[in-house]
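One structure is given below, represented as structure tokens, and several questions about it will come after.
Left out: one protein chain. Kept in place: all the others.
Each chain carries a letter (A and B) given by its place in the written order, and its residues are counted from 1.
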Amino acid sequence: MSRTRRQIYEDKLRRRSLLIAGASSLAVFAAVIILVPLAPGWEKVAKSFFNWSVFQRTFPGLIEAFLQNIMIFAWSAPMIAILGLIIALMRDVRSPVLFPLRIFGAAYTDIFRGLPVILTVYLIGFGIPGLGLPRPWNSPYIWGTVALVLTYSAYVAEIFRGGIDSVHTSQRAAAQSLGLSERDTMRYVILPQAIRRVIPAQMNMLIALQKDVALLSFIGPVEIFRQAGVFKSLMANFTPYVGAAMIFLAVTIPATRYADYLMSRQAKERS
Amino acid sequence: MKLSLRGVVKEFGSNRVCDGISLDVAEGQMVCLIGASGGGKSTLLRCINLLEPIEDGEIFLDGEDISVPGLDPAPVRRRIGMVFQSYNLFPHMTAEENAMLAPRRVRGMSSEALRPEITALFERFGLADRMGHYPDQLSGGQQQRVAIVRALAMRPEVMLFDEITSALDPQLVGEVLDVLRLLKDDGMTMVLATHEMNFAREAADKVCFLANGKIIEEGSPSQIFGAPEQPETKAFLARALK
Partner (left out) sequence: MKTLLLTTVLTFAAGAALAGGHACYEGKTLTEGKLTVATGNPAYYPWVMDDNPASGMGFEAAVAYAVAEEMGIAADDVTWVRTSFDEAIQPGAKNFDVNMQQYSITAEREEMVDFSSPYYSAAMAVLAVGDATSTPAELSALKELKWGAVGSTTAVPKLIETIAPTSQPLLYGDNADVTAAMQAGQIDAALFDLPTALFLSAVMIEGSKIIGQFPAASSETPDQFGMLMEEGSALKECVDAALASLTESGKLAEIEAQWLQDTTGVPLIAE
């Protein structure tokens, strides 16, 4: 199979750009590896942040603590999705009788998107159990999760609502002209299209949630961030934080790549 | 009368889109609404289907007032099918699922029970091999025919068609108009908003010319196209038939 003139030209271009990209990355990498250690404080920084023996001693403990993050994430995410959808639907109700629901939905999203997550975690995590709930109902796991769910469902609701709004009104008209109820119109016509459209955006929320689970450490649970802090204090060494960062990246980078892939695929579909 | 409109008024803000329209459609009649875009044809159809609440006037279906404020529109809409200019098929469903959704939900029938009836409709309109296709795998003409099948699957008593050939390539218009002829032969009561003057002249039982939210002139096709009385009608037809 002979190649056209254009294909040959493009191949040449591609080879050259690969070469340039490769060489420049290598140069930057080499510069970092060679120059940074020449800095006067490098030896101390290396001992404090990249201490192999500390890393070896703490990494298994960090992995174990990370299981807590995964657990909290795993039970929070479905609740966030469900509550987010409910709030989004509340904000979309058209019946005047249900107007208070719309107000509630709007106030809800305004409040919980307006508060820093850590503040919500503190206020709910210590505040509600302080009212005198008996154990185990005052557990920081429960109320920390509640705080995450409240905050994240507000963001997720807004994304769902954007998806619902992005479905053209003619779809609603078509469904209603067939005699479908408001409910069925939403459930069978609007939502399936809306949800499909917002999946990449919601993936990004999941990645953000996965990181914010660490905020629960402030009210007691010993997840990876707190565990790294304990190791840091005991050994007066920051290497456990580097270990924790590596564990986070191992999860979030593939997830971010996947979300980007979904996003670009969707952009292609729509064009 | 199958369908009667009495003094229907519809406003969007201060803009009066339907300005006291009265119209009678007998059982099995095909009524064509003609006129320039923005004359109120589409809005009138949407009002009949209760997609737009009306400010004043009444709409009767089989003598029953369906324009009472607060009336649940869904049962009325099940009796009045509507097809749109831009097809408005549900993109996440196959042609068959598009046609089955409303009967399943509203008539409470299972897909299996519905299948013979739905398949027959698809076959009748030459779409038997397209049932499993998604809308974006179909041509404009096919999509519009699927939209008609979808409306017919609810066994409506009246069908409303809102400029259903306007978005189609010229060579695809014919296949959609053929469907309308078939329906007329079946005795379906139909109201069309259309720019297809030749089709209106050939197939309509009654033609209404709308401008500025009013019916300026109505009559048989030969009256309207052959001997229009109002100067606006004459001017419009002169432009439209050029």
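Please note the rule applied: a residue touches a chain if its C-beta (ideal position, glycine included) is under 8 Å from a C-beta of that chain, and two chains touch if they have at least 3 such contacts.
Computed from a predicted model, the values in this text were never measured in an experiment.
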| item | value |
| --- | --- |
| Partners of the unshown chain among those that are drawn | A |
| Among A:T169, A:S233 or A:S264, residue touching the chain not depicted | A:S233 |
| Interface with the unshown chain - residue positions in subunit A | 41, 44-45, 47-49, 126-127, 129-130, 132-135, 138-140, 217-222, 226, 229-230, 232-238 |
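Assume only the chains that are shown with their structure count from here on.
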| item | value |
| --- | --- |
| Subunit A and subunit B, separation of their C-alpha mean positions in angstrom | 47 |
| Residues of subunit B that touch subunit A when the two form their complex | 46, 49, 51, 73-78, 80-82, 84, 86, 88-92, 101-102, 105-106, 147, 150-151, 154 |
| Subunit B partner contacts - residues on subunit A that touch it in the complex | 170-171, 173-181, 184, 188-189, 192-193, 196 |
